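All protein chains of the complex are present and in place, except for one that has been dropped.
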Amino acid sequence: METEELKKHIEAILFISGKTVKKRKLAELTGASEKQIAEAAECLQNEWNSNHGIILEEIGGGWQFSTKPEYADYVLKLYPWKGNLKLSKSAAEVLSIILYKQPVTKAEINAIRGIDSQGPIATLLKNSLIKTSGRKNVPGKPRLFRVSENFYHIFGIKDETDIPSWDEMEEE
Amino acid sequence: METEELKKHIEAILFISGKTVKKRKLAELTGASEKQIAEAAECLQNEWNSNHGIILEEIGGGWQFSTKPEYADYVLKLYPWKGNLKLSKSAAEVLSIILYKQPVTKAEINAIRGIDSQGPIATLLKNSLIKTSGRKNVPGKPRLFRVSENFYHIFGIKDETDIPSWDEMEEE
Partner (left out) sequence: MNGYFVKLPVFEGPLDLLLWLVKNNNMDIYDIEISRITSQFLEYILASPIPPDAAGEFLSMATLLLKIKSSLMLPKETEEYQEAVEEKTLLEDRLAEWEKIKKSGELLLEKFRGRKFFLRRDEPFKIEVAKKPNFSVFDLAEIFAGMIKDKKNLFETVTGPEIYLEDVLKELSDRIKNHPHVRFSELAAANPRRLYIAVLLLAVLNLALKREISINQKKPFSEIIISRNTAARAKRQEANHGN
């Protein structure tokens, strides 16, 4: 498929989805290579990001459309709950633990924080920033937590390389 | 607000919504007049409908983004559970009664069909082809049914003036 056509396909897919579609998925759907997808998406990004109310973003190993922040007010009038997400310091810390230690159990999170984390975990689950993913094979079979797809969107993270590594955190 | 800016607002709102937003609602959100909205939207439509995988459509007294038919397959690939809409003969009858007699109560529908219509009404509601809209001011205050915005989209008609008159059908 030539790039011009591929661009339209990507637009349609991203519009339908309304959230991130992974590069791999885009390649699978269109039959193009991931390299071609990346080229077409960058091309689209240039076109979109200058003249429109919506922009194309590279997020969580894929691409998505988002509204430009300057138009958020109008969107929030229509969907006020979209602006309701509030993140406390403790929720951000629990989220960091899950990000770096995933998959991780509640007991492990508690051990790192030195304090019970039931509240922040519930908030993060409610806001779809984390998800449960299987159970750990230890007595009691506790649930394991991971960050969710929404996590990458909320924090605008392109992919894993966009997060400082655990070792890098120390050097600062 | 000048047209260029208004266009971006409309884009952002329609993208987030993912369904029809009425002209009146767009005007209310942006503070523009309905005439300005119509102008901006037509302008957007010209730009969109030639160069993109998605088009802007005037549907049911408002505007919405849709994928071009040639990309519609991606909806099925991304969300395979969305099949074709198959309506039974009785559902089609009830839908036609609601279309031409709206707003109409279940008792009125039953009277025309000579048979209880609970089943077909439930199916139509489930498929968002009809909606309830207020109650009739008669004993028991029965709910009134109308066709929904989704109906206009699915049957590809702009608004009420686009509905064929059934008298004409009879004359043929």
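When the chains are written out, they are named A and B in that same order, and each has its own residue count from 1.
As a convention for this text, a residue touches a chain if its C-beta (ideal position, glycine included) is under 8 Å from a C-beta of that chain, and two chains touch if they have at least 3 such contacts.
Computed from a predicted model, the values in this text were never measured in an experiment.
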{"item": "Contacting the left-out chain in the complete assembly, out of A:K19, A:K106 or A:R143", "value": "A:K19"}
{"item": "Residue of B:T3, B:S96, B:Q118 or B:S133 in touch with the missing chain, whole complex considered", "value": "B:S96"}
{"item": "Residue numbers in chain A that touch the chain omitted from display", "value": "15-19, 55, 57, 64-70, 72, 75-76, 79, 82-83, 85, 87, 89-90, 92-93, 95-97, 99-100, 112-116, 150, 153-157, 164, 166, 169-170, 172"}
{"item": "Contact set of chain B toward the excluded chain (per top definition)", "value": "15-20, 64-67, 69, 72-73, 75-76, 78-79, 82-87, 89, 92-93, 95-97, 99-100, 111-114, 150, 153-157, 163-170"}
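Keep this in mind: only the chains that are shown with their structure count from here on.
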{"item": "Chain A residues within the chain B interface of the complex", "value": "7-13, 15-18, 21, 29, 52-54, 65, 67-68, 71-72, 74-75, 77-79, 82"}
